[in-house]
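Worksheet for the structure shown next.
Every protein chain but one is kept in place in this view of the complex.
Lettered A, B and C in written order, each chain numbered from 1.
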Amino acid sequence: MVDDAQVKAACGDAATFDPYGDTLREECGVFGVYGHPDAAAITALGLHALQHRGQEATGITTFDGQRFHSERRLGLVGDAFSDAEVIKRLPGQIAIGHVRYSTTGATILRNVQPLFAELDGGGFAIAHNGNLTNGLTLRRQLIRDGAICQSTSDTEVMLHLVARSKKPRFTERFIEALRHLEGAYAFVGLTNKKLVGARDPLGIRPLVLGELDGHPILTSETCALDIIGARYVRDVEPGEVIVFSSDKVETLRPFPQVAPRPCIFEYIYFARPDSIVGGRSVYQVRKTMGMQLASESPADADVVVPVPDSGVPAAIGYAQASGIPYELGIIRNHYVGRTFIQPTQSIRDQGVRMKHSANRAVVEGKRIVLIDDSLVRGTTSVKIVRMMREAGAREVHFRISSPPITHPDYYGIDTPDRDKLLAATHDLEGMRRYIGADSLAFLSVDGIYRAMGFEGRDPVRPQFTDHCFTGEYPTPLTDRDGEVPVRQLSLLAEAS
Amino acid sequence: MVDDAQVKAACGDAATFDPYGDTLREECGVFGVYGHPDAAAITALGLHALQHRGQEATGITTFDGQRFHSERRLGLVGDAFSDAEVIKRLPGQIAIGHVRYSTTGATILRNVQPLFAELDGGGFAIAHNGNLTNGLTLRRQLIRDGAICQSTSDTEVMLHLVARSKKPRFTERFIEALRHLEGAYAFVGLTNKKLVGARDPLGIRPLVLGELDGHPILTSETCALDIIGARYVRDVEPGEVIVFSSDKVETLRPFPQVAPRPCIFEYIYFARPDSIVGGRSVYQVRKTMGMQLASESPADADVVVPVPDSGVPAAIGYAQASGIPYELGIIRNHYVGRTFIQPTQSIRDQGVRMKHSANRAVVEGKRIVLIDDSLVRGTTSVKIVRMMREAGAREVHFRISSPPITHPDYYGIDTPDRDKLLAATHDLEGMRRYIGADSLAFLSVDGIYRAMGFEGRDPVRPQFTDHCFTGEYPTPLTDRDGEVPVRQLSLLAEAS
Amino acid sequence: MVDDAQVKAACGDAATFDPYGDTLREECGVFGVYGHPDAAAITALGLHALQHRGQEATGITTFDGQRFHSERRLGLVGDAFSDAEVIKRLPGQIAIGHVRYSTTGATILRNVQPLFAELDGGGFAIAHNGNLTNGLTLRRQLIRDGAICQSTSDTEVMLHLVARSKKPRFTERFIEALRHLEGAYAFVGLTNKKLVGARDPLGIRPLVLGELDGHPILTSETCALDIIGARYVRDVEPGEVIVFSSDKVETLRPFPQVAPRPCIFEYIYFARPDSIVGGRSVYQVRKTMGMQLASESPADADVVVPVPDSGVPAAIGYAQASGIPYELGIIRNHYVGRTFIQPTQSIRDQGVRMKHSANRAVVEGKRIVLIDDSLVRGTTSVKIVRMMREAGAREVHFRISSPPITHPDYYGIDTPDRDKLLAATHDLEGMRRYIGADSLAFLSVDGIYRAMGFEGRDPVRPQFTDHCFTGEYPTPLTDRDGEVPVRQLSLLAEAS
Partner (left out) sequence: MVDDAQVKAACGDAATFDPYGDTLREECGVFGVYGHPDAAAITALGLHALQHRGQEATGITTFDGQRFHSERRLGLVGDAFSDAEVIKRLPGQIAIGHVRYSTTGATILRNVQPLFAELDGGGFAIAHNGNLTNGLTLRRQLIRDGAICQSTSDTEVMLHLVARSKKPRFTERFIEALRHLEGAYAFVGLTNKKLVGARDPLGIRPLVLGELDGHPILTSETCALDIIGARYVRDVEPGEVIVFSSDKVETLRPFPQVAPRPCIFEYIYFARPDSIVGGRSVYQVRKTMGMQLASESPADADVVVPVPDSGVPAAIGYAQASGIPYELGIIRNHYVGRTFIQPTQSIRDQGVRMKHSANRAVVEGKRIVLIDDSLVRGTTSVKIVRMMREAGAREVHFRISSPPITHPDYYGIDTPDRDKLLAATHDLEGMRRYIGADSLAFLSVDGIYRAMGFEGRDPVRPQFTDHCFTGEYPTPLTDRDGEVPVRQLSLLAEAS
């Protein structure tokens, strides 16, 4: 979504959640269920399983046959929906829900999804994972036509487009609205009769169909099915619109068929290791990336040490392929939580280990291979390498189980600006020096495709979108590339 | 505004604030200031002085030359704006603010005013005292045309009408929007250049113009000028639109001139006694009503006892005119506050005196004249009469310093449904019996006009709107009287 | 109690609650009930009626036959005990409760009463109105003997004295502890078998006995009986210890009989006007003080104006005795509440009227007699006189219905230090000039006794303690007058 990067830049409070400012962040996860008597509780559980996709805010909207009910909160699912009273305020057998990364503190509760509108034909709620590359352009047109936007979320654009459609039936209005959109989206929507899902024509963001006691579920990842014992049915297909109502399921394909290009970062970073994405076990893909990395970039070392927890599966793979023992050389503090002690400068200078600490017994006197899944700004890596050396590591060989990130994302992943991406501004040797490792290697782009079971990347029709590594964006970037790039206009600052 | 009565009916939580469910409630007060360096702090003080017009929520919106800032809260002005940090978040030299009666708990923060919209030409904020009698009808049309309403407040209708106007200049759009409205309104609005005020053609709700250090102020009552040492300039006239910008003041009269009919209840009940409304001291009017009442309905009694605090000025007048001594026979507990102990039934049956208690030393053995300003449901009066008797009163003569309320209001006063109004369902003797007084008398309708300085009510062109006493409504009641009466449609229930 | 004055001096946050820093404050009210099935709810209601005696904190402790239960909160009774859940957590048929003036914000919840200790023979809870003049001396001795004090309240001293008594029976231990005390106290205490009350030998602080459905009640004022429909039985006598248990009532008089000297300030200032204190109606006493004042210090004026609400009864009396009409020349804002807007300096300089505002229609062009009940620092009076003049008063004659306060209190009333008392540092003409009135007069000391029904003050055996006016303290002031005056020692600063 559009607003977050700007808001975050303005506030700088991302540090609260990522002390090293050095990770990628998915912006959303969605969940919807149709016809289940425990719809809200099931949605809360599903969102809990999707928590890794967004920790800053969450919401659930239900329809009880007469009214819509909505509860939206800043914070974690477990905090928002652990109270039985809150679930009781969400009656009904249809529900959709959302987890969302990054808001600026209490500032923009009105941006928390699902968003709702009372249309002429009844209420409509929607939740969105992805990002529209023409969202601001559409918003500007809508305001020019007299629309009043209450949020700064690009998802609200979809509400207005549906509201303004003159088509008679809801599904037609929904599809007419979709036709205006560019970019990446996985929507779940709710009316007084229907649960609707839609995935963008390239299938950039994931959406899967599950089933629990005969009731359909739409959600971002299979782990949200597993938590409630639901069965995985199939992936919603790129470009598919699927509509559940009391008497039927409609599946529509309103867009011309194109070759899908799901986002490869789901495998590398975002999806939970126990999820099955596009038919592949995320854990196995990551482990295989580690094995592939061991074969591409071996290291003469005594122990393989994962950066917890992101590097663990690849490190297991690297260790198995290389025969070097796998050891926990870095211990993660499980209580980092949402808040963070702000130490004084004098302490900070000593190099505080709030999140990770070295396991000296494993590291001291050893040549270690450090494994992580990606390298963004490199600030964390610097600290981890230094921590390893201070704990007595004799050599530190850094291995990254994905290629260098050289381009920002515009499809719902919050990446730093290009000039903050280490690989966009340094060559390999420059990165190695910056990080302070004895050697540094990345998995090749072809290597990543190999880990996915291909011979390599198809240069003509790449099997995935891998723009962060290659700069090849699969859709127009209208907001960015307009004659005058369109910027978010938010004249109102409000604390709630 | 439209939503409150319904919402309250649904929730019944009015009892939290009015243990006897037996008062009238003004729904709003407004304040705006242009060009003052302390605009937000001044607005907060003005709203504090208007607190009697609405205790449930409050908000302030400012413009600082670049951005709009808004802080809206449930609760009292003193709680919302006592923190210097909150005022600091409201920079700028133009500000508008609002106090509002009744919301349903935390339910509808999004209804709290000022409301804001980002229009094509820039931001626009508005605050409203009054009620549109065609608000729901307009809302239905807007939604049919694709508008998305975020609040259930009729004030939002005004935002949409301005947003959709195709006129080139803001003032023209604002006036075009006003032309759609029926009912009562006193608006203050804020753009990035202007402070605007408007009062409905009949002047049902009040709006006055003041001045502080050369900076104009618009507000509901003069007491909001007094608190900050501002000077009263004049009343905004019925049907007047007044626009302040950096280089000029425009005053426009876009409506055909009609005879004004300000609401007589401002004098009887709502305005603060130290306010000057329509050129009259509210305190003096109320005291004169008491004198008039003494002459219309004398009583053979030992003491005059006001129902605190509503009956105090009239009781002073009654005592002076009758020569019967004025005494505090009822003591008010000053700490009733916003919350209320819920006693168990066994205690309740004994007749708890949470808010008032009898001053036995004054009452015992005496014939008392009890004075109150109005009689709505009568439930409080029953309890007060019983309390007087239990404290030993020999006789209780109840005198009301206004006429019987027989009709509901549709212009921003929250009145019960007709069948809950005691005077709509009982004759005088029936009311006396219900209340349990030895005698009961109301001030006559002509008497009330006499207290205002007239010979009586002009039956052809009544000088005020007095529909609650007479049933003569001064405007169409479109929402109520449509072929199918239009009801508020709020499909969404949300706790924030 | 001992701690408050110091704590407040340190923190200065009293201003939050008294914007003009210019009132006296009672420090406590107590309530206890024995054997009633709704003991906690009844206690909450009683405390609500005593709210004027202390607004900063409140607590209730009950015994349910097996365990003690306690809920203690900062803030008002209505906020603390309005929730049925809180009352449910206070089961049992015996309860005591407390309201307390002044704590420093959240700082000292552990000081909030009732205090509780688990003694050898079982639990014991106590609530206290008054102040021990040897409290710090006793505390020092106890600590020297190895006691650990958790609060800084002098009430805790009583707990330790009871805990350390070697007497076999509780009542004996309680009385042995009382023998150590000097100063003023009205205690209610609770054990697993008994409700106990005690009043100091001079009866400085009030304590009355009531009865509800056959169940005894002990409380500070009769208004706490009225609110629940309880019957007033009699005052607990000075020096009396009264003990209720399941099968009997014991009344003990362990101290040598001395002439009682109840605190005259209860009549002047603290008690609620509808309370009966020492057999006299507080309202009638205050009104008679006003009449007495009119005869001692008449004024040639057009209107009598009370300073609301403290001056109202005396103003009614003054008006009746003088024949000058009583008018509301000052309007009180009912929403001052607990928090207070902090205006900027530029606004403050204009003289903000947060709490009071002038009713110009009454004041303009008039010679007014302003009536208040007491004069402490004079800071409020300065502002009120100025406000009257700004509203057009031609002459302002200030009349105080009590004598000049020249000495601090040590018995539970929070008075400023001597050098802050206007009457301790200025003669009458100096005070008049400071306040800016055209004339100033106080009720004489004899006049106050006359208003109480005496011929005047008995100089040999004064009927009341009136030390604030005369400097004659009725008990030793051990803490103050020790060789080295004992100071509160609080080594610990903690926010909760």
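Just so we're on the same page, a contact is a pair of C-beta atoms (placed from the backbone, for glycine too) under 8 Å apart; a residue touches a chain by one contact, two chains touch by 3 or more.
No experiment lies behind these values; they were computed from the predicted model shown.
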Where the missing chain makes contact, among the chains that are shown: A, C
Which of A:Ile94, A:Leu132 or A:Cys223 contacts the chain that the document leaves out: A:Cys223
Among A:Ala49, A:Cys263, A:Leu370 or A:Val396, residue touching the chain not depicted: A:Ala49
Which residue of A:Gln141, A:Asn192 or A:Asn359 touches the chain not shown here: A:Asn359
Residue in contact with the excluded chain [from C:Glu118, C:Asp417 or C:Asp481]: C:Glu118
Residues of subunit A (touch criterion as defined above) contacting the omitted chain: 37-38, 41-42, 44-45, 48-49, 51-52, 55, 76-79, 81-84, 87, 223, 226-229, 272-274, 276, 281, 283-284, 309, 312-313, 316, 320, 325-328, 331, 333-344, 346-347, 350-354, 357-362
Footprint left on subunit C by the chain that the document does not show: 67-72, 89, 109-110, 116-120, 122-123, 143-144, 146-150, 159-160, 163-165, 192, 489-496
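The rule we apply is simple: only the chains that are shown with their structure count from here on.
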Distance between chain centroids, defined by C-alpha means - subunit A, subunit C (Å): 61
Where subunit B and subunit C are represented by their mean Cα positions, the distance between them in whole Å: 37
Residues of subunit C engaged with two or more neighbouring chains: none
